[in-house]
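These notes are about the structure you will find just below.
Only one protein chain is missing from this complex, and each of the others stays in its spot.
Chain nomenclature is as follows: A, B and C, assigned in order of appearance, with residue numbering initiated at 1 for each chain independently.
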Amino acid sequence: MANYSIFALARNALQRHQRWPQAWRSPQPRPSYDAVIVGGGGHGLATAYYLAKVHGMRDIAVLEKGWIGGGNTGRNTTIVRSNYLYPESAAIYDHALKLWEGLSQELNFNVMFSPRGVINLAHDPGEERELRRRIYANQLAGVDAEWVGPSQLAELCPILNLDQNIRYPVVGGTLQRRAGVARHDAVAWGYARGADSLGVDIIQNCEVTGFDIQDGRIEGVKTSLGDIRTAKVGVVAAGHSSVLAAMAGIRLPLDSHPLQALVSEPVKPVMPTVIMSNKVHAYMSQSDKGELVIGAGIDPYNSYAQRGSMPVIEETIRAVVELFPITSRLKMMRQWAGIVDICPDASPIISATPVDGLYFNCGWGTGGFKATPGSGHLFAHTLAKGEAHPINAPFALERFYSGALVAEHGAAAVAH
Amino acid sequence: MNQPRHDPSRHDPPRHDPLGHLALAAKRNDNTDSAGVTMRALPYRPSLILRGESDDTAFLEGCRKALGIDVPLAPGHVAGGDDFTALWLGPSEWLILGRNGRDRLAENLAGCHHALIDNGDGQQVIALSGARAGAVLSKLCPLDLGGPEMDPGRCARSVLAGIGVTIWRGDTGAFQMHVGRSFADYAWRIIADAGLEYGIVAILEDAGSDR
Amino acid sequence: MSPQTHRLDTGGRIERSETLSFRFDGQTMQGHPGDTLASALLANGVRLVGRSFKYHRPRGLMAAGGGEPNGLVRLRTGGRAEPNVRATDVLLYDGLVAESQNRWPSLNFDLGALNDRLSPLFPAGFYYKTFMWPASMWPTYEAVIRRMAGLGRAAAEADPDRYEKQYAHCDVLVVGGGPAGLAAALWAGRTGARVLLVDEGAEFGGALLGNGQTIDGAPGMDWVAAIVKNLNKAENIRLLPRTTVTSYHDHNALTMLERVADHLAAPEPDQPRQRLWQVRAKQVILATGALERPLVLANNDRPGVMLAGSVQTYINRYGVRPGQRAVVFTNNDSAYRAALDLSKAGIKIAALVDLRQTAPLGWLPDLDDAGIEVMVDRAVTAVEGRQSVTSVRIGKLNDAGTEVIGGLGRHVDCDLLCFSGGWTPSLHLLSQSGTRLLWDEGLGCFLPGPATQAVRVVGTAGGDCSLQDCLTLGAEAGNQAANDAGHRRRGRGPRKPVAGEEPTLSPPRPLWSIPGKGKAFVDFQSDVTAADLRLAAREGYRSIEHVKRYTTTGMGTDQGRTSNINALGIVAEALDVAIPEVGHTTFRPPFSPVTFGALAGRRIGTLLDPVRRTPMHSWHQANGAAFELVGQWHRPYYYPRPGEDMDRAVDREVLAARSSLAIMDATTLGKIDIRGADAAEFLNRVYVNGWKGLKVGGCRYGLMLGEDGMVFDDGVTARLDEDHFHMTTTTGGAAHVLDWLESWSQTEWPELQLYCTSATEQWAVAAVCGPNARRLMADLCPDWDLSPEAFPHMSWQDGEVAGLSARVFRIGFTGELSFEINVPAGHGPALWHALMTAGEKYAITPFGTEAMHVLRAEVGFIMVGQETDGTVTPHDLGLGRMVSSKKDFLGKRSLSRSDTMRQDRPQLVGLLPEDPQLRVPEGAQLIAGADPAPPQRGQGHVTSSYRSPNLGRTFALGLLQGGHERHGETIHIAFDGSAVPAAVTAPRFLDPGEAAK
Partner (left out) sequence: MLQLDCPWCGSRSEEEFSCGGEGHIVRPTKSEDMDDAAWGDYVFMRSNQKGVFFERWRHALGCGRWFNVARSTISHDILAVYRVGDAKPELPE
């Protein structure tokens, strides 16, 4: 793997950039692997990377039906934070956040993790109570969290509407300073490059169409490029998890919905932090390129269409203009959607299944980008050892039978 | 004891007007001729939600006896008689306007599966008329106001700027909008705002005690 | 004041008799009505209009319409300032102010242009490879990157303008008012169908506005004028100019943006600036035309390099001559007509360079007449000049077009290079509709595949290049669409228009990039060059989607409208695969950027969301209530007297309720009328407790669970009759509960005979409570027997209260002796006044939601949404005894799952902080030890916390693991780094006892 640095850049400039090697290879699938990861999103690629890096497995393929990062990894609003309510969740998301903090260096690929702080607004006493509960829970769990009042908010984000005579005046908010945003595509590419250099085959345009299951054990996968034998399969297919589960005769507690996002035209910096509001439903940050990146809601019906409806966008922009009045004359440049796999308790599933050797990592719904490194790291452990890491043990499928849900609706209420 | 004994018309004490608080703010302009659209708040009228089965002949018969009309069975249709008007709201649901028909209905429907729910106090009626009435309403409501379903004389339940509404289009083409009482303020303000472009005239009739 | 040096003496569709003045970068200039800002700038000889995104290269106008990538300006000032506006879309008005963007200190001298010199260090994706060391420096690097990025500046103030929204329905929506669209609208309209015809432009006519084509032997625009007049007369046809269809959604729903007042300095009073339309069309006809593509060659971004068709438009439509001496460079026929028009306008055509082996013969006689030299099998190999084109080189390429052979070639002076790289049918909307686009090798463009919605494509958008095809097929499509929408033509149709003769077309030569030295731009707006695209392919970013994201091609405000196909061609070449194999990137809404204000519409500010108010609201306001938001409702929170803060007011209200008499507006509670023979059975299934035994006249408290066993609502329900119940729900839960009941009664248990009907709005409710409540009632209801025997707790009666017919429930939420008096909502204020007046002698005290919370918590009543959060069972709340074991009910089975039966689940307890004055914050965590140091697991949290003047101390409720068995223990309450001790108690602090009976 060629090292990336300013010196490499200068050296290559002299060669008119003709000598850069491929960031990752595009190999043909081999007939068998020790492990197969289904889904080349951030989570799948990270899983492969850590399987190779931490657990020394090399004979791994990542199978992606389209192009890597083309699922939700490539279409999310990039917010990274760990201030969830329950200790189980705080543990998993903070595990990820710690990995984010060194990820560019780990991968030698700048993923532009930008801890510029994430603020959740409260607009009434009920919301304040909920948010404070989360702050106190986070403090105990060791996740940084603080309450910020209107005057601090004015400093942190001068364009926020703090008028107290509006329909839902802002009463304050929570701030997680270590939280922020990252460059979504770079995460997929960085992990792909890292995994590839450790020998992982990343195979694009290869759709998994079925599983070979014998006596309750996984023996291989069927793909659009032929059959592949393997004894270990990790499915990380986000919105398509139920489709893959059905191939193995399993049902999951998931519903797939389109979740939309949009960007404004690029403007000079106006938004130094990330702000989200449950009540006036919207959240917004500004990318390094200058667009305002805005998260909208889900359409209320099941869909795999990767496009959403207009009213959802209109609702969101109503909220954005209300919260940030100076945006009224900015323009929406592009809107899109991703298919998110929503779980009844708004928490993920990282789990073994009734099929031996078949594991699922899914249910991240509207908010799994932030978990990418942690999820990959823990899922790799689960796959390699055949049993859950203590951090992801509470997130097994079993909880839907026992009732031990991890209800994160509050912390995940803004759909991201 | 314990038989419902409400007859809101019996005492007829002064009624509170859901839009009373807007009296001072509303534009008062009697020159409705020049306006493209006129909005009026209509005063309290008794009304009922009537529930029953469309295929229950005893029920339909009872309604006819009580109201002097056949309740409409076709979606979006309205039946009007001397004393009562019945709007189809759903396959087992009608809005009965006119006089207070509770007692007569209760009497004639005894023994049938039905329900009667007083509704007059629970709603505010806002009427919208004039050449641009449709244009104003179509800013707020996704119904096809120009289609046959909304021909004069028809009714529909729908959405008005996010709130539930029952719209009844009179024979003159004007629209009567029934909104929940607690939403009246919002409905009034948002219609007034939508009509601004066409010089809307808003008239709060002298409906209640508050003014 | 600069004169309009580049204005032609005659021609164009501008109003020469009127002069408008405007300012660009502080300089005052003039134009005419009918001009765009772009045409006026060109008329004034302005070449340089902006700086590019990344390299800050000087840029001039390249196009005349929506494809313009360079001419982005900041328009207007103050709250109306708008960044990134395409100068070609701005209609000129008097006093217009615009400034250039992305330059510092000035447009002519921009320090950012240093980037162009350093560009070897900034290839595509350079930032992924650097800025990583030392890690701590990234925020600093990032701040610099952010400042360099971005284009225009946002306004600093709020927008003073109004934006409207409108729904519309039609039989046929025709998008595009060029010849094809006009013909379609006319023929569709003839059937009586409801037709909507929209066009982005201020004028209908499309391409005819800018080219010299003729129809029926006269200028095409004469025909347009006649048709438009005709259409305007028809009642069933509506024309909307200045309206862009921005998106095409499911089920033929389309969104359009009408620019109502953007051609004015400011909207007229009360008039909107823009209007967002939501159209539902039975049939759609897309007649959106085609977009001309640039050619990719070195330094093709120099000011003075323009699209040939656009120059033609500037001449014919605006009477502007953008240069004096032009070289025309093309790979297709359309530039021939352009060259003739240029020549007619007095521009010297130094050469017409055609990449193809042979010139289209039909045009040659006219070119000969005009004295234009055609150079076939040649290419422009270099563009010279920096802030403006000064000359080009014309040379020869090898057969493959990959190399210049025999040197750069002939040197030709010119101040204008007009190029045409072919035409891209404008199929953005079609693609959004779900229809696949298919590559046509012959035409070198994508064409419509089989439609997936009720849509047709006609005109150049559908690949029909000749005007006659546009007209004929347009008319046919209009007629058929109307037929499909259920309308048929009666009588004879209008005469079919006949287009003027045109030479037959010869095929274009797609050559995706022309070899040469220097940056050859593909995406002008995102500053992406052909070399960037090739680098991406080389580095393994093989999918076109990866290329897009790695290089940012097509990601600018124009979304690559003119550049995407070129990018695709270059990538296909670099990967050595066919174009269809590469595929195009996804067309996403909007087609043109849409103002946030228009998306937001009028439902912002005070109209953001309804404020629901009770009939007594005015009284509360007049009596100084502070309000709390509960759902959409505004409820009195507390009623401070002069000099009182919240705590003092709440104390006073709480004391009054326990010592004498207090009154609360309880109107907001949800109320549902449930009636039918099976109503009791139904309640049995939706509530955890039994309902069959409830006597008529009685009331009962019920808990509702989801199928997951978790409490989601509660309330008291009264039995009005054998078959009739009055249910109450929480204020916030009312709508959801009704939905829930309807869902079960209609879909799962249709055999049960009952109706659920909302009655929330019908009733106003005043709750009076306190030891004097019965006396008050006696004063107002002289005929009633109010004795506890005749009117016991948890019963109801009808009758008159203060002369108003009322239904009174002997229930309450405070533990005190209470009456909840329901009257028809219109009588609410009358009731309230009567109660207040009669209550004076008991010092009746109105109380708000906060005092209500204290009162209910003192007696251990739970508040759904506060003690519960969707994870709490009846057992957790200590309400297990309510749960019937005799019957099934929703959620029952979930209560016996292994986790829901755990003994150490968080359970409701009382908490008394050791410091009786300390009110711990709600949400604070319960921990075992005294040390709150992280990380550790909490054992629960505080759900409610108040000061009680009755107890003379603070108290709290909380959910504590295994709490039912831990009364008497001391635990710690942790928040903000500290932990305070508290005693665990039963969740009940006061017992009003007999008095309340």
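Assume contacts are C-beta pairs under 8 Å (C-beta built on N, C-alpha and C of every residue); 3 or more make two chains touch, one makes a residue touch a chain.
Owing to the predicted nature of the structure, the values given are computational and were not obtained by experimental measurement.
> So which of the visible chains would the left-out chain be touching?
A, B, C
> Which of C:E742, C:D931, C:E965 or C:D991 touches the chain that is not shown?
The one listed residue touching the chain not shown is C:E742.
> Sort through C:E292, C:D708, C:E820 or C:E850 and give me the one touching the missing partner chain.
Only one listed residue reaches the unshown chain, and that is C:D708.
> Can you say which of A:Q176, A:S242 or A:S328 touches the chain missing from this structure?
Touching the chain that is not displayed is residue A:S242.
> Consider the whole complex, including the chain that is not shown, and state which of C:R23, C:R147, C:K344 or C:R893 touches that chain.
C:R893
> Which of A:D34, A:D212, A:D227 or A:D255 sits in contact with the chain that's absent?
A:D255
> On subunit B, what residues meet the omitted chain?
75-76, 89-91, 93, 142-143, 149, 156-159, 164
> What does the interface between subunit C and the hidden chain look like in terms of residue numbers?
Where subunit C meets the chain not shown: residues 249-253, 278, 280, 434, 452, 707-708, 739, 742-743, 746-748, 750, 888, 892-894, 897-898.
> Contacts of subunit A with the missing chain: which residues?
240, 242-243, 246, 251-256, 300-305, 309-311, 344, 400-403
Quick note on the criterion: only the chains that are shown with their structure count from here on.
> Between subunit B and subunit C, what is the separation of their C-alpha centroids in Å?
About 33 Å, centre to centre.
> Rounded to the nearest whole Å, what is the centre-to-centre distance of subunit A and subunit B, using the mean of the C-alpha atoms as each centre?
Centre-to-centre distance between subunit A and subunit B: 49 Å.
> Would you pick out the residues of subunit C that each touch at least 2 other chains?
In subunit C, the residues touching two or more other chains are 165, 278, 603, 606, 609, 611.
> List the residues on subunit C that touch subunit B in their complex, please.
Spelled out, the residues of subunit C in touch with subunit B are 162, 164-169, 194, 270-272, 278, 280, 602-603, 606-607, 609-615, 617-618, 633, 673, 675-677, 696-697, 720-721, 724, 753, 755, 757, 759-764, 797-799, 803-805, 807, 824-830.
> Considering only the defined contacts, which subunit C positions touch subunit A in the complex?
Touching subunit A: residues 53, 80-84, 120-121, 123, 126-133, 135, 138-139, 142, 145-147, 149-159, 161, 165, 247, 249-250, 253, 255, 276, 278, 432, 531, 535, 538-543, 545-546, 549-550, 552, 556-557, 559, 586, 588-590, 593-597, 599-601, 603-606, 608-609, 611, 628-630, 708-709, 865-866, 869-871, 894, 897-900, 921-925, 927, 932, 934-938, 941, 974-977 of subunit C.
> Using the touch definition from the top, list the residues of subunit B that touch subunit C in their complex.
The contact residues of subunit B facing subunit C are 1-8, 10-11, 13-18, 20-21, 44, 49, 51, 92-93, 113-115, 117-123, 135, 138-139, 141-147, 161-163, 180-183, 185-186, 189-190, 193-194, 196-197, 199, 208-210.
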